[in-house]
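With one protein chain removed, the remaining protein chains of the complex are shown where they sit.
All chains are identified by letter, namely A and B, in their written order; residue positions are counted from 1 within each chain.
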Amino acid sequence: MDVNKIFTLIVSAIFINNFIFSRFLGLCPFFGVSKRLDSAIGMGFAVTFVLVMSTIVIYPVNYYLLVPFHLDRFLQIIVFIFVIAAFVQLVELALKKLIPSLYHMLGIYLPLITTNCAILGTAFIVVYEKYTFLESVIFAFSAGLGFTLALVMMAGVREKLQRAKVPKAFKDLPVAFISAALMSLAMFGFIGLVK
Amino acid sequence: MKINWGELTKGIIRENPIFVVVLGLCPTLAISTQTINGIGMGIAVIFVLACSNFLISILRNWIPNEVRIPAYISIIATFVTIVSLLMQAFTPDLNRALGIFIPLIVVNCIILGRAEAFASKNDPFHSILDGVGMGLGYTLAVTTIALIREVIGSGTITLQLAGVGPVIDLRKYISDPAVVFILPPGGFIVLGTLLAFFQYIKNKKAAKKK
Partner (left out) sequence: MEKQGSGGINMKRYFKIVYPIVLIAVAMGFLLSITYQSLEKRLLQAAEMEENLTLKSLFPYAGTFEKKEIENTLYYEAKDSEGKTIGYIFKTSNKGYGGPVEAMVAITNGFVATIKILSAAKETPGLGTKATKEEWLSQFFGKTYKDIPQTKPEFKEKRLDAVSGATLTSLAVARDISDAFKIYKKLGYIVEEVDLDSQTHATENTNSGGGK
């Protein structure tokens, strides 16, 4: 097992190619949920969980079911999204029974995880980059962490922005975008971190 | 049947999916580094929106409520795959430029949103209008963002598809393009500023009413 490659993978997924600030995956919930810190954390964990679990299921489905029959050329999209949708449904039911407080806090954003570009995007990245199973899972987990990190950072900033004097036209969403721009710029500092 | 053309025009400005409703952001910012990318992605989205709205509208009374989301997603995924295959076959360079964001059209909130909000409740003809209108609005928005980013960020306007078409070079007027605009931060800045612009107009309209 190449430790260096795994380390690069993790650091790259969390910082350098951060899903939100660099790859632009997962933006819709990003701007919708990041207003408050607690919902941001909850969403981050939920997304990380779905990311890892769906990758674990999609990987064998792709490589043992689709590819051997050459079905991946035209059934990949529909099969992947089905797996994700089914999985999110399961998570919804499970949360409703086990952690109802989280279920109610996430509200409508929970089923919306299905349409989170980050989940489907990860599945496709894993396929394009030809990661091994272990690499895929580590990648999914790191990507989720990066996503959570971005959400939390954003929530912290937005909570403060609510009370700041922002020009009327920029209030709420536009200034959030500008803040995201600055954070994205800051992420560039990490590029030299891994060779 | 009375034709309500408003269903077509509403998606272009008044209910523009990106600038007004602010949905479907992910691909918008990621691919808007070249003008042709915006146009290409926009056309793909129009195709998927029109087809899926149409089919979903036809089947709207047959699909049981409990399974409507998976049903809509299957239909949308099918048309997205068709678009993807068409692009791989006929416009491979655009296909490479748009990358994973072509399959990601499936989870573009705009498409599922229109299916749920409109196509499931209206007749097929108007559903097509709605889809095309929203698609046009989307195309307009992405292309505008891409145009701004490309001009400021690389000093060019790329309108080349499958080897055909011009690449307008403005570098004699813009000597040193601000590269940051075609990098991720630039995307956030341009969209944020445009959103502020639209919010400004909205505020003005509301003030006038008072």
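One rule holds in what follows: contacts are C-beta pairs under 8 Å (C-beta built on N, C-alpha and C of every residue); 3 or more make two chains touch, one makes a residue touch a chain.
All values derive from a computational prediction rather than experimental measurement.
One chain is not depicted; across the entire complex it touches A, B. Here the missing chain is touched by one residue of B:I18, B:I36 or B:A71, and it is B:A71.
Summary of contacts with the chain left out: across B:I13, B:I43, B:L159 or B:L183, the touching residue is B:L183. Listed residues B:I82, B:L161 or B:I174: the one in touch with the omitted chain is B:I82.
Among B:I13, B:I43, B:I63 or B:I168, the one in contact with the hidden chain is B:I63. Residues of subunit B in touch with the missing chain: 59, 62-64, 66-67, 70-71, 74-75, 77-78, 81-82, 85-86, 88-90, 92, 153-154, 177, 179, 182-183. On the side of subunit A, touch with the chain left out of the figure occurs at residues 4, 16, 73-75, 78, 82, 130, 132, 191, 195.
Operating definition for what follows: only the chains that are shown with their structure count from here on.
Listed in rising order, the residues of subunit A touching subunit B in the complex are 21-28, 31, 73-78, 81-82, 85-86, 111-112, 114-117, 119-121, 124-125, 128, 167-171, 173-178, 180-182, 184-185, 188. Subunit B makes touch with subunit A in their complex at residues 22-27, 29-30, 69-70, 73-74, 77-78, 80-81, 84-85, 100, 103-104, 106-109, 112, 180, 183-189, 191-193, 195-197, 199-200, 203.
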